[in-house]
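Here's the structure, in structure tokens; my notes come after.
Right after this comes chain A.
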Amino acid sequence: MSSILKTLLDENVLLDVRNLVKHFPVYGGVFRRVVAYVRAVDGVTFGIRAGETLAVVGESGSGKTTLAKTILRVYEPTSGNIFFDVPLEIRRRMSEGWGLPEKLAELYDLSKFDGNRLKSIRRRMQIVYQDPSSSLNPRMLVKDIIAEPVRIHKLKLDVDHHVRELLTRVGMGEEHMYRYPHELSGGQRQRVAIARALSTNPDFVVLDEPTSAVDVSVRVQILNLLKELQRQMRLTYMFITHDLNVVDYIANRVMIMYLGKMMEFGERALIFDKPSHPYTEALLSAIPVADPFTRRKRIILKGEIPSPVKPPQGCPFSTRCPYVRERCLKEPPPLTELRNGQFTACFYPLS
Partner candidate 1 sequence: MSKRRGIGRVTLALAIVLVLVIAGFSYALFSFSQQAPSPTIVQTQTIVTTISQIPTTIVQTVTTPQITTMVQTVVTTPGPQVKNPNTLVIATIGDVESLDPAWAYDTASAEAIFNVYEPLIFFKIDPSLPAEKRGLTGEFEPRLATEWVWDDPRTVRFKIRENVVFHCGDTLTPEDVEYSFERAMVQDRDGGPVWLLLEPLLGVSSTRDDEGNIAVSFDDIDKAVEVDGQWVVFHLAHEFPPTAFLQIIAQSWGSIVSKEWAIEQGDWPGTAETWQQYNNPETPPLQNKMCGTGPFKLESWEPGVQYVLVRNDNYWRPPAKLERVIVKVVDEWTTRKFMLLSGDADMVVVPRQFVPELEGTACEGLTSTCPTGIRFVKDLPSLSVDAFFFTLDISTDSEYIGSGQLDGNGIPPNFFEDPDLRKAFAYAFDYETYIKDAWLGEAIRPCSPIVQGLAFFDPQAKCYTFNLDLAREHFQKAWNGQVWEKGFQLVLLYNTGNVARQTAAEIIKKNVESINPKFKIEVRNVDWPVFLRSMIQRKLPIFFIGWLADYPDPHNFYQPFFHSSGTFAQWQGYSNPQVDELIETAAKSTDPAERQRIYRQLDSIYYEEAISIPIDQPSGRHYERDWVQGWHYNPIYPGTYFYTIWKGY
Partner candidate 2 sequence: MVMPYLSSRKFEPRLREIRFTVKRLRSSPLSLAGITIIAAFAIIAVLAPVLAPPADPSRPFNIPRDGFSSEPRPPSREHIFGTTEGQYDIYYGVIWGSRTAFVIGIVVVGASLLLGISAGSISGYYGGRIDNIIMRITDIVFAFPGLILAVAFAVALGRSMESVMLAITLVSWPTYARILRGDILQVKQETYVEASKTLGGSDYWIITRHILPNAIYPLFIVATLDIGSIVLLAAALSFLGIGVPLGYADWGQLINLARNWVVGPPHDPLKYWYTWAIPGAFILLFVLGWNLLGDAFRDILDPKIRRR
């Protein structure tokens, strides 16, 4: 574990998540007592550098959205720490392993925030949802939707001007200000959602499959817009997706999740080139290739993703892994650095 921390905690890190756990209780019986837990996020540690795009990839049910929402404190974390934008000096001391007085650490640990501190940090972290038609209040005008963060945080801004500027920024016009979401196209709606996310001028934006609900034809436009905005406003993205083509297009680094645990983590190019985890390999093999003459061996995973209420005893992927061996069934493999910033949770990484 310490090795991954050391590597991650370089000077550029904006978000530093350590051993984050989110369990949802399951109630049952006559008295509605807790009978089990859904281990949605089960001890995840990683960091995101300022200005980069980290893609979080996994099948549905792998906990990637839960992870993002826990970071954003939509869900209360069960345990773990979320450090956000720690000043350089302190971060150095952290990375040197000096350890910090608990009080001092808490000052920067998002997972312990509440009240006004939480509210003020929310100005700096935003999210764009998968489906813009449900993430926009149907009874609010575009203008009010975009201005909502400004109003919530009582920013002293000329609302009209601010909204107009944001609309222009996302490639829309003034004429859209007094429309209802249902009067816009899918792509336009997503642009409005993006504009809303950018309204408070945040540092960090979670993009929760922002293109999966829009038309294929506008998908690229949105991705380009996001890239452009990242450049202009120096944004840091956490990009959640299951579409590896998109990952290839936008991400700097990639994190593969399975059953609430991290399977592989590292530079995008490295992972796409040389996947070390059998699960990553399976995912990559499923990418449709535009070139009809290239043939790749498709690995088809058998079975379903196991229940997060009762995950397998050893490696979470052991039930479906084509290379499974005895050790995999007994103990969970630790996350180890394979090469230059590429981490894998497998006893027998692929070479």
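Convention: a contact is a pair of C-beta atoms (placed from the backbone, for glycine too) under 8 Å apart; a residue touches a chain by one contact, two chains touch by 3 or more; residues count from 1.
Keep in mind how these were chosen: all candidates are chains of the complex that A comes from, given by their letters.
Everything quoted here is computed from the prediction, not taken from an experiment.
Interface remark: chain A makes contact in this complex with candidate 2 (options 1 or 2, touch as defined above).
Considering their complex, residues 69, 72-74, 118-120, 122-123, 125-127, 129, 131, 134-141, 144, 148-149, 152-153, 159, 178-180, 183, 196, 200 of chain A touch candidate 2.
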